[in-house]
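Only one protein chain is missing from this complex, and each of the others stays in its spot.
A, B and C label the chains in the order they appear, each numbered from 1.
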Amino acid sequence: MLILTCPYCGVSGEETEFHAGGEAHLKRFGPGSSDADFESYLFHRENPKGVHFERWRHVSGCGKWFHAARCTTTLEVFGTYTAQTSEPPQSIKDAITAKRPGWTWRDFA
Amino acid sequence: MSDPVSALNRVTFDGFVKVEEMGPRGMITLRGDHALPEVKNAATGVAGVNFPGQRECRVVEERGLAWMSPDELLVMVPHGEADTAVASMESDLDGTHSLAVNVSDARAVFRIIGPGAREVLAKLCPVDLSPEAFVPGTIRRTRAAQVPVAFWMVEEDVFELVCFRSVAAYVFDLLKTAAIPGSEVGYF
Amino acid sequence: MSTRLQTGGRLIDRSHREGFSFNGKRLTGYAGDTLASALLANDQMLVGRSFKYHRPRGFVAAGGEEPNGLVNLGKGGQFEPNQRATTTELFDGLTAESQNHWPSLEFDIGAINAKFSRFLPAGFYYKMFIHPRPLWKHVYEPFIRNSAGLGKAPQDRDSDRYEHFYAFADLVIIGGGIAGLQAALTAGQAGAKVILMEQTAHWGGRAPVDGVTIDGAPADDWIAKTVTTLEGMENVTLRTRMMGAGVYDHGYVLGYERVADHCPGLGLPRHRLWRIRAKQIITATGAIERPLSFAGNDVPGVMLASAIRDYAVNWAVSPGDRTVVVTNNDDAYRTAICLKQAGLEVPVIIDARPEASGALPEAARALGIRVETGKGIAKVLGGKRVTGVALCAQAGEGAELEQVPCDAVAMSGGWSPVVHLWSHCGGKLNWDDAQAHFRPDANRAPTSHDGLPFVISAGSANGELHAAATLGDGDAAGKTAIRALGLSATAGGVAKAEAEAEEPMTPVWIMPQGAGVKLRSKMWLDYQNDVKVSDVQLAAQEGYESVEHAKRYTTLGMATDQGKLSNINGLAVLSQSLGADIPQVGTTTFRPPYTPISMGAIAGEARGEVFQPLRRTPIHEWNDANGADFEPVGQWRRPYTYLRNGENRADAVKREVLNTRNNLGLLDASTLGKLIVKGPDAGKFLDLLYTNMMSTLKPGRCRYGLMCSENGFLMDDGVVARIDDETFLCHTTTGGADHIFAHMEEWLQTEWWDMQVYVANATEQFAQIAVVGPNARKLLEKLGGMDVSAEALPFMAWADGELAGIKVRAYRISFSGELSYEIAVPASQGRAFWDACIAAGAEFGLMPYGTEALHVMRAEKGFIMIGDETDGTVIPQDLGLNWAISKKKEDYLGKRAQQRSHMTDPKRWKLVGLETVDGSVIPDGSYGVADGINANGQRNTQGRVTSTYYSPTLDRGIAMGLVLNGPDRMGEVVEFNKVDGTTVAAKIVDPVFYDKEGEKQNV
């Protein structure tokens, strides 16, 4: 049963207050995009064993969507941050590097 | 206009705490950037209390402001004043991107009164309700069993809890069950 | 025989007798007894039958590890199977029955299995009952099933209630022995917020029983003093009768508090499940003694040495007059000494070790007890009760040296730390060769959300078996926790615990070590599941080499004690058979809960009325009082129809449809979603959300809109009203209200966060009441207050105003094809407005109608219904809704998806109307059949029914369906299948069955 800290209201709540929203930082492909890009956008997922970036909504709370960096094998949460960004802030990347040197995720490292 | 009727029409229960449905309460959802003075002024103007900080809740009698999210406030006024309060805020906010909606009738308000109040809520909500962790002046949005709620303390041993109108009976039943004499936990 | 001693018993109160019954026999015990101690005090040694061979079973242990002493407890609504007698506190009026035997405990037909035990080795059922095939289902399996299970199934609904409790603490300590108490003291004094829980009703654990002294006084003194000190601390909470059931990720601990098991009938919650979030956890859960594997070690009367000590010291019960002690360590000598001092006979102590010269053996000898070293038990004599043991050389193959009569055997194979809670969340173990057990590896502790360790093990749970070390280890654990919490320890030393020194134990996995297969097939490892040494060896022989394979093949450790007594012994036997080291072979995974917890406690308060939220509209009470036949729609209750006296559902629906078409109907539509979308970019936003163009909608007007998922599938629909330049009100389906609101917020927050749009869910602010039918306008005009004429309020327009003195917003929209208004009023006025309509409507023939009439009327008009015409695989283009898809827009959610090859495939089934040739109603869910079969031998299809009803208006069956090339096949007849194999013929027609020109609604 995870604990997550919502970066908007500052509440550290248990998993049941939140709703998991899948992989973070997906780039939307709309009309005019190639079949491959569109398939990838809708279906292909990193699904890593280790560092993962994902979306959560504080549904029984302030209602805001946010991002979390989490390890899928230890469930360690490296940090949470705003949803209004297309990539993790440096501070989060640094926090991960400190714990998991040499990590990569998509193009991030 | 016939008298407004709240979800459970002021039903009460006496257990090891007292549970009361509070009847109609004027509530307005105000969405807007808290940083904007227009938003601040519009809200404090109708509520007559200071603007709340993150997760703060300032309530005096039936008026008050609660911080719901970085761009949402819950504005409380007497039920009869809600529409005029919305109108006055809308005029204050003319030209400012914002949204004020009267949600008075979409909600039910309960009071949980007595020394066991923290305990009753702690049976239903995954929240640290110990005196050192939860004090008057803060609002917590969370879930009670299976529905979303928000609550704050009016004073020690007195909580106000807000839920959606449609589940008022469910929440009241939960509170009753949690407050059955003999089921005191004796933790706080 | 087993009896109550005249004196002693630190936990019983001889001044309070408690009457109870066992298998109908009236017996008495004392307050403070467990059911087990009370039964033994009444010489009830035989308490059950084993699972597979129905062997006679007596108590082996005195605590939660007991595998045999399980009973059916209580009656009626308080009946509970498989209740562990050793952890059941005795109360007056308790009734218990033994399990798994027929006709009686003493004479059990099933015991015949034991005679054939040689034919029923591990995994025998995998090798038998294969031929002939039908016999498995009809003969073999029923037989096996009938012999399955232990306790009886409850018959009645549980008459007790349960609850949950959320708590937050710096430190949760599980186990109230001296290690746990010391840890609590250390952490409490440092100011940490501590919860200390103990599964029994008593503090102190084993120390008092083992004669430990602390600071020179009996352990009980220190325990009492320490508990008082802790109770005095504001920041420390003490709970007895509360078991640490499980440790989960991020410091989530389950505390299983048995509030009322020992005092039923007071109206208390029976169990309270604590969900505790702890920053740090200390597991001071003690250790469990291991049995020894010798032939006949399952005969009633053979017990753990520590258990016999517990019964004697705690409850003044002697399981036997003459008790033989068999051991591989010094600790068991305490039992011999304690029995001797209680005036009981200990004919011999059989010590498998070559020599025994420690303090305890010497003390025993000093008491005149005979000690035989290098010896073992060749076999136990007796059937339902021990009558003696045969001695042999431990080094040999089991040749009998002599027989010693006795009526109890106290065995000790050494101790295993209780590492379950340490392991639940990933804590790793090390093998300790000296003590022959797994103990927690502090360097590989479970880690929490911050990646740091959050579980610490203390005392004998940590492998510190000797009392002298236990206290210090508890203190050390407390200090480790304090450091992790960023607190600092206060000065002040730790009390000094003392007990006799102990010489090293010697692992003994088989007794005697050279025992032949004959003896090995009588050496029990798992008493409840009847797994013997020979079974584990057979598993190894057949290649079931992993511990998981061996466990599953033999069922070792899969009984209700989850192998607390058998796992290490079985593992050792397996390792020996494989010639591997124990740590290499490893151990099975420890899963929560530590001991079984009630389903009731898990569900907590969520039963009956509050099982799930039930959502009620402002009209709910009226509906309820006026014949509403409710159907669940999500968490809402909506009237399916309103039954009038004597009507069945079908009649009522027919009446409601015809009355609405001919006179006036009233519908409680309050559950419809109402989302307010406002901002400079609101139009642009809705253009992306809906397939239609919403930005061009004029204030004061309404437009029907479709929403698709990014996958292209139709997700929701509803009428959108433009309130002003910047504000829209979007109606959603009942089910859609919450998830479409979430959907909007998601796109605004995570994709289009630069758009200036705010959304609010105003669904419950309004009661929405549909006034439908030819007399709709008449009714509203009678209520009065606003102009609802065709000119002032034309079709697909809305207006604010007042009706019957209530502020309303009136939408001129129709889902029935009739003249229709949907009136939104504040929820607090909803009932008043409804009542006003009912009162004023009588003269216009007003009748309320339910969801089914609504469905029928929309189907007569060919309107689609989300969830009927759509099922998550249907796109608007399938439903002939292209008119609602803007061609002008570059983009909307789902547009790109709808360009994929399968979505543009001309072979997609398309919506049409269907009229049965014989006027009958096509069955729900029927498929249109086509000729031939596909490559998988399945009948080909060419369509399916999506909605099918009897139309009261047309007095015939009508349906809508998706059909291959349907719109191009008007007039063709397609066969639709029935489950009986026949078909019904239906003609493909226009989906609008009624008032195609829409004359009725445009008046």
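One rule holds for everything that comes next: contacts are C-beta pairs under 8 Å (C-beta built on N, C-alpha and C of every residue); 3 or more make two chains touch, one makes a residue touch a chain.
The rule is short, and it goes like this: contacts and distances are computed from a predicted model.
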Inset, instruction - Mind telling me which option in "Sarcosine oxidase subunit beta", "FAD/NAD(P)-binding protein", "Aldehyde dehydrogenase" or "Na+/H+ antiporter subunit C" is what UniProt lists for the chain we can't see? - result: "Sarcosine oxidase subunit beta"
Legend entry - Visible chains that the absent chain touches, using the contact criterion stated earlier: A, C
Legend entry - Among C:His739, C:Lys782 or C:Lys889, the residue in touch with the chain that has been omitted: C:His739
Inset, instruction - Return the single residue from C:Leu381, C:Ala799 or C:Val929 that touches the missing chain. - result: C:Val929
Legend entry - From C:Phe20, C:Tyr252 or C:Phe766, residue that would touch the chain that is not displayed: C:Tyr252
Legend entry - Among C:Asp43, C:Asp321, C:Glu362 or C:Glu631, residue touching the chain not depicted: C:Glu631
Legend entry - Contact with the hidden chain (one of C:Asn68, C:Thr283 or C:Asn977): C:Asn977
Legend entry - Touch list for chain A against the chain that is not drawn: 1-2, 15-16, 19-20, 22-23, 35-36, 39-40, 42-49, 52, 54, 70, 72-75
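As a working rule, only the chains that are shown with their structure count from here on.
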Legend entry - Intercentroid distance (Cα basis), chain C paired with chain B, Å: 33
Legend entry - Separation of chain A from chain C, taking each centre as the mean of its C-alpha atoms, in whole Å: 29
Legend entry - Residue list for chain B, restricted to those that touch at least two other chains: 126-127
Inset, instruction - Would you pick out the residues of chain C that each touch at least 2 other chains? - result: 277
Inset, instruction - Mind listing the chain B positions that touch chain A in their complex? - result: 54-55, 68-70, 72, 126-127, 140-143, 148
Legend entry - Residues of chain A touching chain C in the complex: 1-3, 14, 21, 28-33, 35, 38, 42, 55, 57, 59, 63-65, 71, 74-77, 83-84, 99
Legend entry - Touching residues on chain C, where the partner in the complex is chain A: 248-252, 277, 447-451, 710-711, 742, 745-746, 749-751, 753, 890-891, 895-897, 899-900
